[in-house]
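Here the structure is laid out as structure tokens; the discussion comes afterwards.
As you look at this complex, bear in mind that one protein chain is not there, while each of the others sits in place.
Chain lettering (A and B) follows the sequence in which the chains are written, and residue indices restart at 1 in each chain.
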Amino acid sequence: MSAEPNPRTLEVRLEVSGIRKQFPGVVALDNVSFRLRAGEIHALLGENGAGKSTLIKILTGVYQPDEGEIRLDGTPVRFASPRAALAAGISVVHQERNLIPQFTVAENILLERIPTRGVQLVDHAAINRLARPWMDMVGVEAAPATPVAELSVAQMQLVEIAKALSLQAHILLMDEPTAAITPHEVGYLFRILGELRRRNVAIVFVSHKLEEVFELCDRVTVLRDGRNAASDVEMATINRDRLVTYMIGRAEVIAKLPPKPPAGEAVLEVAGLTTKGGDGALSLVLRRGEVLGLYGLVGAGRSNLAKTLVGEIKATGGEVRVRGAVTHIASFREALEKYRFGYVSEDRKEEGLILLHSVRANTSITIWRRLRLLGQWIARSIEDAAILPSLRELDVRSHSLSQSVGTLSGGNQQKVSIAKWLAAKADILIIDEPTVGIDIKTKNALHELIWDLAAKGKSILLISSDMPEVIRLSDRILVMRNHAIVGELPNDHQYDEMSEAIMARLS
Amino acid sequence: MTGGALLRQVALLALLIVTAGFWIYFSVAASGFTSDFNLFSLLRFAAIQITIGFAQMVALSIGDLNLAVGAIGGATGMIAGWAMQVLGLPPLVAVVFALAAGMLLGFGNGLLITWTRINSFIVTLATASLITGAMLIVTHADPFSRLPDSFTSFSETEVASLPVSNLVLVMLAVGVALFFLYRNLSLGREMLAVGANRRAARMSGLSVDRVVLLTHGISGALAATAGLMAISADHTASPSLGSDWLLASFVAPAIGGTLLSGGLVSVPGTILGGVLLATISNGLLLVGIDNFWITVFLGVVLLLAVVLDRVTRAAGGAVP
Partner (left out) sequence: MLRLRGLVPGVALGLLLIDLVGMIVLSAVRPQFLSDYNLFVTGRDLSILLLVALAQMIVLSLGQMNLSIGSIGGLVAIIESGLMVRFGVPVPVALVAGLLLGIACGVVNGLLVYWTKINSFVLTLGTSYVFAGINLGITHATPFYHIPNEVSSFGQARFGPIPFMAAVTIVLTLLLAGFLYQVVLGRQLLAVGGNSVAARLSGLPIRRATLTAHAISGFLAAVAGTMLMAQLGQGQPTIGATWVLPSFAGPIIGGAALSGGSAPVLGTVLAMVLISLIDDGLVLVSADPFWVEFLIGALILGAVVLGRTHLGDVRVFLRISTARPVGSIR
């Protein structure tokens, strides 16, 4: 399966061992090791929150490890800054963020060392001339003098690779390079990466798409919960199931949830929904009192679907029925007030909560309009009375209702972002990745809460890329891939069978 | 009480102590500082400055700026002057007229911001010159200096024979209204939510555009209130009214702990900030420091306030 047998003995370029990195309240990396050879493409896998991006930030000097050692070509090194890592020949390729949009392709490539004539005078002709070979090497099709803002995302990525190569990078970190580009462009990118491998560049490839990993990579390291689940395994010796097991772990921690009443009538029916974001005709039915799991890897289009349902993204076709009536939801406000939808965003800090403000304000924000007396007045006693049941039901722990949400733990923050919808009596809850960045114990508590809500008659669309979570919580599971629903599975909560069935739909 | 709230209380207390310190110092060092006449004019000046600060504070609460506070205050002051002097309307009618005009101009700002999605800085920079330009064109820059006695004497009247002008009561009434707006009214709460995190506010079902529109309307009405207070105190509606309000509008809220990026306001802080501002201007003048140098002082005070705010917040980590 691996692209081609490599006859050379590959020398180890970068060796990382015993790395530990702790942030307030969470151990991001614990005794992690990683080995990278010249001329290989090494997959770095793991679910969200497994520690991949922390490891990458340590390799590129953004973070310094608390413990552990990094050896570059056998010599121990410390990267005090991104600049230091860059100087040592390590470059990261982001999706499109690292370019100056107003500048030309050639200028971006040579940004740190603009060729000059005389005293500090920019030699534009030389910039274009010197950038050209690097552009040709990776196949940037635009002219050197084209402003980067006019390029496609895929082309910008190639510009970043060209820039890295021009910096004499011999280690290239590709952070989800295929997340935002078309299959055709992916094919081209892979040819380029294969070419670089032949030139002895060491490449780290981070992706959620296992097909790509099998197609492209030579070896793989998997992180799970900040630890090595697998290190330095040859792709040729591993199969897909095994890799998935490494990524998502065994189902051993899963305790069965108590039985709940059977699902009731359909409250949300979606038929043939299409959006500008590229969703194929999506159809699903959500019933009263059930948890419908929507499983898919990052980028499969799950959040897109959710945001279309609450009116954030415009639907271009299809039909949505809520409690039997055809609807066209145009905004969050309408979704909440007319149809009693609640949307718990995966991005608590930016979309879910107002960190600066109190628990009270964050919970009651959805019901201010309803609490008003005489048109505007909100009496604190009435406000507190309205939100306390929801906060108690979810067991939110805070010193007082006036405590600012930003000072709560991640689990309590997540509870507040659910509580505000309960306070508003929303009964169709769309919950997007509820347990990302939350420790195992709190995760368990959140699962029980969600299950409990469904048992009390709420209808829950649970979006998650955490397979044990989906299998534990869902009554039925929809599997999503490439913006299409590729399967609907009744869930018997048996981890091994279910995960196999899900994986079968994904490949 | 959480760290952030505690820190804010401490900052407010510190501001109170600093202000009190200046009062004690000037009472001793500046002869005439404690005379009834001086206290009266000091507090009246403070009342106007604070109301100007309120107009800006409201815009800041949603994370916007209103560079047109002075323009609206000046234009509505002129409208009131014209209504009283030329149309001969009773002062009360003229006041209502001017307040409505201020609110309408504010709505104009809000509409432009929500329609065009252009930064409030650019919009209010442009409308400030539109409003001032239009006012000057219409009035030919002629002041209205024959205002009815009943109107001008309002600001001269002492409350309960204390050295306190009616204008101070007006300012306090506005302050109380704003305090409850942000604490207890749905709109005020929505304004703070929009200011702290526009996206989360919208995704919680708030109508952000409506909030932005109303906020600028209130800001306009407050600017008009300040304009009316100023022409009552000056006994004349002058076309240059409002042209020097920009600094004052930011100094009082900034000293008082209002976050310039939105989502957090302090009404008592703005009042104390305005009092401090007025005390320094008045006291320095009395101790013989040249009026012109006081501008330097106010600039430094603004710089110190924002830098200190940044330092304490960085130290306390109250705002993530």
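What we mean here is this: a residue touches a chain if its C-beta (ideal position, glycine included) is under 8 Å from a C-beta of that chain, and two chains touch if they have at least 3 such contacts.
Given the structure is predicted, the values throughout are model-derived calculations rather than measurements.
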item	value
Of B:A134, B:L169 or B:V287, the residue in touch with the unshown chain	B:A134
In subunit B, positions touching the absent partner	63-65, 112-113, 116-123, 125-134, 136-137, 140-141, 198-199, 202, 208-209, 246-247, 250, 254, 260-261, 290, 292-300, 302-303, 306-307, 310
Missing-chain contacts mapped onto subunit A	81-83, 86, 96-104, 107, 111-112, 114, 116, 120-122, 124, 143, 145-147, 149-150
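One rule holds in what follows: only the chains that are shown with their structure count from here on.
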item	value
Subunit A and subunit B, separation of their C-alpha mean positions in angstrom	45
Contacting residues of subunit B [partner subunit A, same complex]	1-5, 184-187, 189-190, 192-193, 196-197, 199-207, 263-264, 318-320
Contact set on subunit A toward subunit B in their complex	312, 331-333, 335-337, 343, 345, 350-357, 361, 365-366, 368-369, 371-372, 376-380, 399-400, 402-404, 406-407, 420, 424
